[in-house]
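Only a single protein chain was left out; the remaining protein chains are all shown in position.
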Amino acid sequence: MGFNAETKGVYPIAATPFHADLSVDWDSLDRLTDFYQDAGATGITILGIMGEAQKLTPEESREIARRVIARARVPVVVGVSNPSFAAMEALAKEAMDLGAAGVMVAGHAALRSDEQIAAHFRNAVEAIGPDTPWALQDYPLTLSVVLSVPMIQRLMAEHPSCIMLKAEDWPQLEKLSAIRRLQADGALRPFSILTANGGLFLDLEPGRGSDGAMTGYAFPDMLVELDRLHRSGERDAAHDLFDAHLPMIRMEQQAGIGLAVRKYLLMRRGAIANDIQRKPGSSLTPQGRAEIDYLLVRLARKDARAQV
Amino acid sequence: MGFNAETKGVYPIAATPFHADLSVDWDSLDRLTDFYQDAGATGITILGIMGEAQKLTPEESREIARRVIARARVPVVVGVSNPSFAAMEALAKEAMDLGAAGVMVAGHAALRSDEQIAAHFRNAVEAIGPDTPWALQDYPLTLSVVLSVPMIQRLMAEHPSCIMLKAEDWPQLEKLSAIRRLQADGALRPFSILTANGGLFLDLEPGRGSDGAMTGYAFPDMLVELDRLHRSGERDAAHDLFDAHLPMIRMEQQAGIGLAVRKYLLMRRGAIANDIQRKPGSSLTPQGRAEIDYLLVRLARKDARAQV
Amino acid sequence: MGFNAETKGVYPIAATPFHADLSVDWDSLDRLTDFYQDAGATGITILGIMGEAQKLTPEESREIARRVIARARVPVVVGVSNPSFAAMEALAKEAMDLGAAGVMVAGHAALRSDEQIAAHFRNAVEAIGPDTPWALQDYPLTLSVVLSVPMIQRLMAEHPSCIMLKAEDWPQLEKLSAIRRLQADGALRPFSILTANGGLFLDLEPGRGSDGAMTGYAFPDMLVELDRLHRSGERDAAHDLFDAHLPMIRMEQQAGIGLAVRKYLLMRRGAIANDIQRKPGSSLTPQGRAEIDYLLVRLARKDARAQV
Partner (left out) sequence: MGFNAETKGVYPIAATPFHADLSVDWDSLDRLTDFYQDAGATGITILGIMGEAQKLTPEESREIARRVIARARVPVVVGVSNPSFAAMEALAKEAMDLGAAGVMVAGHAALRSDEQIAAHFRNAVEAIGPDTPWALQDYPLTLSVVLSVPMIQRLMAEHPSCIMLKAEDWPQLEKLSAIRRLQADGALRPFSILTANGGLFLDLEPGRGSDGAMTGYAFPDMLVELDRLHRSGERDAAHDLFDAHLPMIRMEQQAGIGLAVRKYLLMRRGAIANDIQRKPGSSLTPQGRAEIDYLLVRLARKDARAQV
């Protein structure tokens, strides 16, 4: 299944593993790619914010894209957001040439009015090329870009190549419903909606019309199962699974330290060798690790995946 | 027990109930005051952000303070944050004259550097009077004021009348530890720390040194029990109780719609007659209510308090 | 001439004079009212940001409105922006009952998307009443609200009671032209545009279609003459007058300290007794005053009004 307006399922946001000396850990990157696809992921999204894309050199970004695309058996989406449209253009072209399924684009904090946002995405689509499929990231908590429903409607009308909304507004539930209502009414063309926001509302979002998840929670296998339960209508079971993981999901969803939790869990689960981040980054103190370990033990009582 | 540097326990952030015509519902305010103190609250905090203080006229604020203070058997803390120091001074004086135990003060989004923040709180303390006990609100997600640990150290050194930190930074856990370490080392005088941030980390904060909670979750009775479990060292039981409520806590902690959830739950529990908010406000759609109702049913299986 | 969609001329933004003890100086307020109208002002705007409105109590705001409206022979516009719509409603009603010609309304920093801005002004118009004439303040540098031309078009369409744009975007010139073009094309109804932004572009704005100035420069008599020169087509003379004042205009246009310059000049010109500001405020150091005095001496060589 490709990366298109009908996409359903789970696209993990990939972490970027580093060695202790902060160089990219290519072996771990391979292992992590396998970890995601072996978990049943529908696709993989690389070079997002939580992939520390903004801390890489262009050469590193390109090489990560090359490596993951070459190894993955599932579609790979490449984050190309960059203050420089010239750099965005370069990375998008390289990624698509390497076989990426599409790209992901976000706005930035200087965009306020709808006109400014519209201009930004016109420039972005010009940079990535009008035929490159892309996901629109709606993540105001981190990006400080506020996309109203009419604005999403406008962007989707202006850019047929946008085939997915990475939905992580906060709050989000009513917005999903509003978008799906417009689509049902024919006022908005169809597109895929994968939700994120650290996964904090993944129990309720499918009921509002989401098609799956695009988030980096360290248990992508749980995300895949949750997606399956939702799809098969096992609502209570889905909530049971979600509730068991919520105490941990919440730890990962924190600003700053959340990525340290995620990388620590990925390391504990054997997916990467080292949980270190490039600067500016955060790391868990011994007490912080002890808290995660304790939550893991509690989680393992309900979900064997947490027995690490 | 008073409102001072040794304060422990639960201070609910009180909602402000309105009639359908958006006038203050005084009967519900009385009922809500009883609801909080009957739940075992150590004190009550009124006129905070979640009390829609910024939507009231000065006359209404004064009357709410008068009414709650007169009825409550526990200490009442009054939020006095205001862009106008003259208005802050007026409300603080009235509240203290009426018998408030103290006030709560926050910064605002225009404050960026430590020097600006320090100047703001010097002006605020001048406004409320140097002898008025006050709680410092550290809530960057909503207030956009970033208080580093050294900055808290500085504010506490400059203002002996500040006897409490309403701690709701995000992330928060390491910050609590850092503050408590400084106090243990004698580099920072003792003060009470009640945590908030919608209660999303109330399972772990006591292990980092918090003294209790100052948050508005619609189950203050649960917060009181949780506080007791922590204090008596029943860690697993505390986590079990917290985990049962976390799916609901998360709903209330949302920006915007969170207050709609809270008021709806307070209404369902009989504490207020109407869940309406003044503008700018939000309200639950039928589907939104159905989600909360479903989560309530799930919660009621584990906690009888949710059988409403 | 009233305050309506045909308004032309100069509406000074009035300062609020205080005594050394920071109480309102009512005698100076009277003198200042006369100073503005004797300068030839078409109207007076009170309780704006530079009038320190946000530092007053509601009682003081009301009394200032009463006093100025009672004394002025020209229309008085009252700034009613307030985080509380209840407070906005109260002040607007009082002001209109006292004989104000209209009110002025701004947004605030939390408004980002066009939808949020539209909702804010719907609530504001509900608060001030649908029949109250009002000026829309477009001042992103201070208010952090970005109003695109289509957004202004939308607000003007939704609110027939908005009869003036206080235009102080930055940059501003092309925006004026764009608005006037839409009006010429019939895509936007007519309304008055008075410009502000400290007056920094008053030489060029009339050529773009502005109808006059609504700013607080301490030489309102110069603003009136400048307006007359523009209207009579004396372009070079207008620029000569403007250029002579620009070194001083620029001093007043500064953030923070600009109001200290303005109040110092008003004091030097005899319009108010004391240049003190309420907190948070700024004041000129001796060197700062010496710089202004030096610029005054230079200005006085070209404009006798500066001989104080």
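By letter and in written order, the chains are A, B and C; residue numbering begins at 1 in each of them.
Here is the rule we go by: a contact is a pair of C-beta atoms (placed from the backbone, for glycine too) under 8 Å apart; a residue touches a chain by one contact, two chains touch by 3 or more.
What you are looking at is a predicted structure, and each value in this text was computed from that prediction instead of being measured.
S.K.: Just to verify: which one of C:Gly40, C:Gly129, C:Pro150 or C:Gly288 makes contact with the chain not shown?
M.R.: Only one of C:Gly40, C:Gly129, C:Pro150 or C:Gly288 touches the chain omitted from view, namely C:Gly288.
S.K.: Looking at B:Leu22, B:Leu98, B:Met151 or B:Ala255, which makes contact with the chain not pictured?
M.R.: Within the whole complex, the residue contacting the unshown chain is B:Met151.
S.K.: Using the touch rule from the top, list residues of subunit A that touch the missing partner.
M.R.: Subunit A touches the chain not shown through residues 54-58, 60, 83-87, 90, 109-110, 119-120, 123, 126, 278-280.
S.K.: Could I get the residues of subunit C that touch the absent chain, sorted low to high?
M.R.: Interface with the chain not displayed, on the subunit C side: 170-171, 173-174, 177, 200-201, 203-204, 207-208, 239, 242-243, 246-247, 250, 254-258, 285, 287-288, 291, 298.
S.K.: For the chain that got dropped from the picture, name the residues of subunit B it touches.
M.R.: Output for subunit B: 112-116, 140, 144-151.
In this section, only the chains that are shown with their structure count from here on.
S.K.: For the sequence-identical pair subunit A and subunit B, what is the superposition rotation angle on Cα atoms, to the nearest 5 degrees?
M.R.: 180
S.K.: Just the number, please: Cα centre separation of subunit B and subunit C in whole Å.
M.R.: Averaging C-alpha atoms per chain gives centres 39 Å apart.
S.K.: Just how far, in Å, is the C-alpha centre of subunit B from the one of subunit A?
M.R.: The separation of the two C-alpha centroids amounts to 33 Å.
S.K.: Starting from the mean Cα coordinates of subunit A and subunit C, work out the distance between those two points in Å.
M.R.: 47
S.K.: Send over the residues of subunit A in touch with two or more other chains.
M.R.: none
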